[in-house]
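Shown here: the complex without one of its protein chains, the others still in place.
Right, subunit A next:
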Amino acid sequence: MAAEANAQTSAQAVRRPIVETLRTVFGPLVQLLIFVVGSAVALSLLVILLSLVQLGARPDLLTRTLTILPQVLIDGLVRGFLFSTIALGYTMVYGVLEFINFAHGEIFMVGGVTGAAVGLFLASIGLLEGMNPLFFVLLVVLIGMIVSGTLAVTVERVAYRPLRGTPRLVPLISAIGVSLVLQDVVRLIMTNSPMGFNARYNAPDFGPPIRLFEMTLGDRPVPIIISPKALVFISAAVIMLIVLNYLVNATRLGKAIRATAQDMPTASLMGINVNRIITLTFLIGGALGGAAGALFGLNVGTVNPYMGFIPGLKAFTAAVLGGIGNITGAMVGGLVLGFLEAFVASYLSLFTNGALSGAAYADIVAFSILILILIFRPSGLLGESTTQKV
């Protein structure tokens, strides 16, 4: 009976026109692109407008604004994809279990530390020097994914599953505990190994920064450059998002995940092994976080055991911004938040003439956004409003 049903669905899946598959996979990405371009244009116009307003007092402001603008946009993209990939882990787990996996930022951190450890190991055996950078990236991403994914599944098994069905605060407090334990266990391991607290991320030479194009402002040319590592990060993130979209929207497994998220008891009555789906959700979310960690560490150059906390919080903000539980929403939220932060971090001190440090206030802006969204649109940019079940 069950086998028959399976055969039927798979036959349907085969017969499904390829156009529809493409639409389900790339539709969200088009949506994402619209939001990316939209927020980039809106924010750029805003800063240009602000500099025009101050033009009388500070004539050089407009040139300076325009000079750093492309760099800020690239920075925003990197931050945005970072938040997106982490936010996916939050949102998937929330979608299935309605539970904030507070330890997800630490899963990300473990990915970064693993990547640094791989780099250190390769350097110590002398393989790192002549290694193809792309092969190295592939290697650290894969190992980071495996380690973080396994860790996420283990954490779920040990600290969350025994608490399923208890009041909401109970697993959340346990998750906070897991987050603290992971931070200190990793710190213990790192400080007792050759890595040290602030570990350098050894990597093969990625070559000089890539010069995208040159733009002329007044009399001098301004080169627009992007570091190869940032380029690798962005492309890898895009690939991961496409694969995830395919997985969730176009496969049987994805259907099972969506069914479980929608209604767990009914899904289990329909023959879906809910526990397996939950484990898989943690595995996928953890692997994405691990990959993001490995790539982010590579991009920044150092890793430490506390590096996951603030990005984790912001990724959660991104997930809420996009509408928690909504996968496309998490990507959109991450990118919008990334742009916002990059603009605040770069332009706040420029516009206030150095009185306020942008980097410090970027955090405040992120959390203020979180609070504002929760007040005015708790369902997020793409979320649907839900009613409380009695």
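Following the convention adopted for this analysis, a residue touches a chain if its C-beta (ideal position, glycine included) is under 8 Å from a C-beta of that chain, and two chains touch if they have at least 3 such contacts; residues count from 1.
FYI, contacts and distances are computed from a predicted model.
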item: Identity of the absent chain, which is to be given by its UniProt protein name, from "Fluoride-specific ion channel FluC", "Branched-chain amino acid ABC transporter permease", "FlgO domain-containing protein" or "4Fe-4S ferredoxin-type domain-containing protein"; value: "Branched-chain amino acid ABC transporter permease"
item: Full-complex contact with the absent chain, from A:L313, A:L350 or A:L381; value: A:L313
item: Which residue of A:P162, A:P194, A:G207 or A:G271 touches the chain not shown here; value: A:P162
item: Residue among A:T24, A:T150 or A:S268 touching the omitted chain; value: A:S268
item: Residues from subunit A at the interface with the omitted partner, ascending; value: 99-100, 159, 161-174, 176-185, 187-188, 191-192, 265, 268, 274-275, 309-310, 313, 316-317, 320, 352, 355-357, 360-361, 363-364, 366-368, 370-371, 374-375, 378, 388, 390
